[in-house]
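Before any comments, here is the structure.
Left out: one protein chain. Kept in place: all the others.
Our next item is chain A:
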Amino acid sequence: MTRAKRTASTDPASPGRGLSRRGLLGLAGASVAGIGLGVAGDRVALAATTTLGSGSGAGAASASMVYPFYGSHQAGIVTPAQDRLHFAAFDVSAGVTRAELIELLQDWTIAAAAMSAGRDVGEYGAVSGPYDAPPQDTGEAQGLPPAGLTITFGFGPTLFETADGVDRFGIVGRRPADLTPLPHFPRDDLDDGRSDGDLCIQACSNDPQVAVHAIRNLSRIAFGRAALRWSQLGFGRTSSTSTSQATPRNLFGFKDGTANIKAEEPDVVTDQVWVSAADGPAWLAGGSYLVARRIRMTIETWDRSILREQEAVFGRTKGVGAPLSGGTEFSEPDFALAGREDQPLIGAAAHMRLAHPTQNHGTKMLRRGYNFVDGNDDLGRLEAGLFFISFQRSPTQFTTVQLNLAKHDALNEYIRHVGSALFAVPAGTPDGGYVGAALFA
């Protein structure tokens, strides 16, 4: 397939019909092209049947959950954090034109909308296409409900201008002033191969196979136009983004994200998460900034540290997650309350103190991180950690807090930041549009 063919015009306004162009081009010359039309598997319908027998437990409820792809803000930000993550960063391939980039975004939009709704990718889906053509959908999500799948797209600084200063797509003038690489923080040990990227996709679902299916198919659609730079699986959420969710635990065994921004706080979300029209640039209004940090944990050392130290490091109890100043999990910490020798119960270097909004000029972020264990390293240690994701109105919210943490956090002895990326997340896509259309308007 040549690039010239892919630039043929298409109608992105028919999202419900799947990924038309690539599918049709792939079938060029196949006489049976029309047969399977419209019968691509509708996994939601299948799921409705298959989950009937499994009772009305929370599992069944989360499995049948569908979040619409189209809307004023992208899904996957204030959406109650799903249990599983597959995150991917892409680099746009050499020689790709502005029109081809737009076309990729259009194709991604159509596919993402279909998968979010529980449908296969493409008109023919996984098994209904021509017998002599590769299936349009990779097929491993057949029979699985979307389980709350959300697919969130972002644009990295290098999309606007490469490191060499090249404006490949005529958008450097639209680059947000805040979209510059994050500064070097003390103790950063970043791996280029796990950092940055022109584009990113965050796929979250309560079913890990559904999240992987999403990245796999979007990656496949991008072949020739954008290639995977790095990707990260997360097996357990470490934040709650809704008051309806219990606070989960990170791999240190502590509750994480107790003081997170919650969807039920619309004023805080508006103030701290969404870029306003006044912030500029105009195309990013209603969007946000995504910071991703791959934080490796030395859990072997942590596991043999004494409980006294573990609680002192976090500033919370390990059991219920209460601040060491007393109360229960959601009690406001009293940073001044002193114990023995007039030392504050929540130490000066406690993670919770340093990250708390009151210690950072009121700065908050919407955190949406995930636990990961990617096998083990050469020293026989689990390659474990937290894939930190935060959404904020400005990257300075993250840098303010992270500078504070990088300099003083007692937790630094047990963690290391090994990957880092920043993306501008455009606003939601109206039905019939494509993600980021305002940037290219």
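Definition applied: contacts are C-beta pairs under 8 Å (C-beta built on N, C-alpha and C of every residue); 3 or more make two chains touch, one makes a residue touch a chain; residues count from 1.
Here is the rule we use: contacts and distances are computed from a predicted model.
Asks: I notice the complex is incomplete. Of the names "Multiple sugar transport system permease protein", "PbrT family lead (Pb2+) uptake porter", "GDSL-like Lipase/Acylhydrolase family protein" or "Spore coat protein JA", which is the UniProt protein name for the chain that's not shown?
Replies: "PbrT family lead (Pb2+) uptake porter"
Asks: Of the residues A:T301, A:T358 or A:T396, I need the one that contacts the missing chain.
Replies: Answering carefully, the residue with contact to the hidden chain is A:T301.
Asks: One chain is left out of this view; which of A:N217, A:S325, A:S390 or A:T429 touches it in the full complex?
Replies: A:S325
Asks: Write down which of A:P68, A:G95, A:G170 or A:P183 is the residue touching the left-out chain.
Replies: Answering carefully, the residue with contact to the hidden chain is A:P183.
Asks: Touching the absent chain: which residues on chain A qualify?
Replies: Interface with the chain not displayed, on the chain A side: 183-189, 298, 300-301, 304-306, 308-309, 312-313, 317, 319, 322-328, 331, 337-341, 343, 345, 347, 349, 378-381, 403, 406-410, 412-413.
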